[in-house]
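Complex shown without one protein chain; remaining protein chains in place.
Per-chain numbering from 1; labels A and B assigned in written order.
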Amino acid sequence: MSAEFDLKIHDTLADANLQLAIYTATGRLKDKRIEVTADDRLPDYQELRTQANALKKHAIDNLDHYLEEFERNVEAHGGKVVYCKDATEVSDFVLDLARRRGARLIVKSKSMTTEEVDLNERLEHHGLESVETDLGEYIIQLAHEKPYHIVAPALHKTRYDVADIFTKELHVARETVPEKLTLIARGVLREKFLKADIGISGANFLIADSGAVVLVENEGNARLTTSAPKIHIAVAGIEKVIPRAQDLAVFLKLLARSATGQLLSVYTSFLAGPRRTGEVDGPEEFYVVLLDNGRTKLLPDRSKRQSLYCIRCGACLNACPVYRKIGGHSFPWVYSGPIGAIITPQFMGVSHEPALPFASSLCGACGEVCPVKIDIPKVLLELRSDVKKSEAREGQNRIEKLAFRVFAWVMTHPRIYELAGRMAGSMAPAGDGKWIHSVPAPMSVGPMKAWLSQRDLPPSPSRSFREMWRQR
Amino acid sequence: MSRDNILHKVRTALGRSAGQAVADVPPVRLRLPEVAMEDRIALMRSRVEALAGKTARVPTMDAAREFVAAAIAGKTAVASNAPYLEECGIAGLPGVRSGIREVAELTEVCARVDIGITSADYALSDTGTLVMIASPAESRLVSLLPPAHLAVVPRERILTGLDELFTLLPDPAAQTSSMVLITGPSRTADIEQILVRGVHGPGQVTVVIVG
Partner (left out) sequence: MGNQVSLFVTCMVDQLFPKVGIAMADVLERLGYRVDFPEQQTCCGQPAYNSGYRAEARTVARHFLKTFQASETIVVPSGSCTAMVTHHFADLFQKEPETLALVHAMEKKVYEFATFLTEVACVEDVGARMEDVVTFHDGCHALRELGIKSAPRRLLAHVKGLELREMAPAEECCGFGGTFAVKFAELSGAMARTKIDAILGTGAHTVVSLDPSCLMQIQGALSRAGLNLRTMHLAEVLASR
């Protein structure tokens, strides 16, 4: 485990206020999801999950076909599709377009994909102003942080934190009431919307048969981003494509329920190309950036490619007892929680943070709530195996490897196993039937020390089961 | 260029060749429940109200005009170019700007007035949703920039839900560049999970059902 990962986990666990904030917020989202997916509220929930999984599997298994169909249809409606292999190509495309159109101000609606490629930082580095307009994203942009949660980016900030950030960055009078803080943001951002030259959004879905981009949100900032400026650019991962507009009837029922416990989010925008003849408003230019940035690396493995089915609802984060303790910023990349734990190693390589797939009790809560039925625990186990293979190649972690070889040998030799058990039992401190609080210093190492740092140890029984059985 | 490179990588990883057809497309899943109109209306109203939207039901187009006239009294409003609003006489009410066909003027007016009046193309009763399809008759900004949105919907446009919408419109892109589903007032819970309405879009939504 990297020292950084270890330290971030420790610091988050030690921060009582943060612990309460994470646990309360995720608990509320989790309870709302449970309520609206219950049998009496959504009787065909499991059927919808099965269909969503089948559709995603089909779309990913035939990804090239649907990308080309999507591209043809976007172009038929007067839009343009731009394929980008990485972060640099995305920012180069936006910068070049901005230069050609004389654009200076960009408004952005929430997009994990643009977070992934640090788009704001790249654009601002070249002198453009790029403003996040989702309230949570705006707060963390002003705080110079990364999103804490896929759907609730500022989950870790209290109203007082937000008040401090607004006072410092916007030079406004200090307010601590959430309604008033929201109004301040609305005022500042409304002006940006009306002046902006370009609007950049993400995409929740790309619809192959319509050439449409679908955006789901609650605030109206994505609608403004895609309606007010003359140019709309949607930045989407290539995995976002689904076959038909009609499939939205399945995905939309699952997405908002899983994310926030709503039946539908307040605004679902289905956008196909620039403003058409006769339409009064809407952008004059429409671009869809299709981003690879490592996604194609996930395709060859038939099992692990299911990681690309994700619709970014965040339900697995809210259900995860690990996320609920260590929060979003302990994770090594922008994607946190169980889904982050399976996609980060595949995008960045398993050695980026080899401990990440192991930071799970494998409780399975993530797989149980995933609306597209990604078997996250299964992928975690596969990644654990990949990590060990990579360590073996690099000659790392040899002692652990040896320990498991010994384990396998002992477990296939019952007499040795019994003898080893008896030896361990005779060495264990006598607890007089009581649980053991500490062991002598020479024994307090490795796993023993780690266990005892948190919990007591069971006393060793006088006889093993097999010994008792023989004497029965 | 990256296009061909990415598509090539995708095909290689999936073991597919260029132009290869797809097999076993999962069938479309749309379920159309039979729900009587009165039940649709009742559900539509309860869903909108559960989201802190307001609803009203009026018997005739004249009554719709009177309801809107009372609702906008003392305030400024902009109406979309929907023929239905014209037929109801709503577009011609005093204090209502309508007939705008130029984007700069529309933006300026919508950013200034108190209320935006539209006639939704459809409504979805099981979620309390308004369906707004951009066209010469309905712009995007009227239901977006003003702090309040008032939609006048004849009852026959009330569908059961998403499945019926996508049965009627298998491909919305065939007729519009923008279809927006509106389910309640604009909201956020980004600060301490406390619900605040009217962030960027209208904080008030009123649905007037005619008939």
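The rule is simple: a residue touches a chain if its C-beta (ideal position, glycine included) is under 8 Å from a C-beta of that chain, and two chains touch if they have at least 3 such contacts.
Remember, it's a predicted structure, so these values are computed and weren't measured experimentally.
Across the entire complex, contacts from the unshown chain go to A. Contact with the chain not shown here comes from a single listed residue; of A:G102, A:G127, A:G395 or A:P447, that residue is A:P447.
Where chain A meets the omitted chain, the residues involved are 1, 9-10, 13, 23, 321-322, 325-326, 355, 357-365, 367-368, 378, 381, 384-388, 400-401, 404-405, 407-408, 410-412, 414, 417, 421, 424-425, 434-435, 437, 446-447, 450-451, 453-458, 460-461, 463-469, 472.
The working rule: only the chains that are shown with their structure count from here on.
Taking each chain's centre as the mean of its C-alpha atoms, chain A lies 30 Å from chain B.
Here chain B touches chain A in the complex through residues 1-3, 5-7, 9-11, 13-14, 16, 18, 20-22, 24-26, 28-31, 47, 81, 100-103, 106-107, 111, 126-129, 134-136, 139-141, 144, 162-163, 165-167, 169-174, 176-194, 196, 198-202, going by the rule given at the top.
By the touch rule above, chain A contacts chain B in their complex via residues 21, 24-25, 28, 44, 51, 54-55, 58, 61-65, 67-68, 73, 77, 83-85, 89, 133-136, 139, 152-154, 157-159, 162, 178-179, 181-182, 185-186, 189-190, 193-194, 207, 209-212, 218-221, 223-224, 227-228, 238, 243-250, 252-253, 260, 262-276, 278-282, 286, 290, 292, 296, 299-300.
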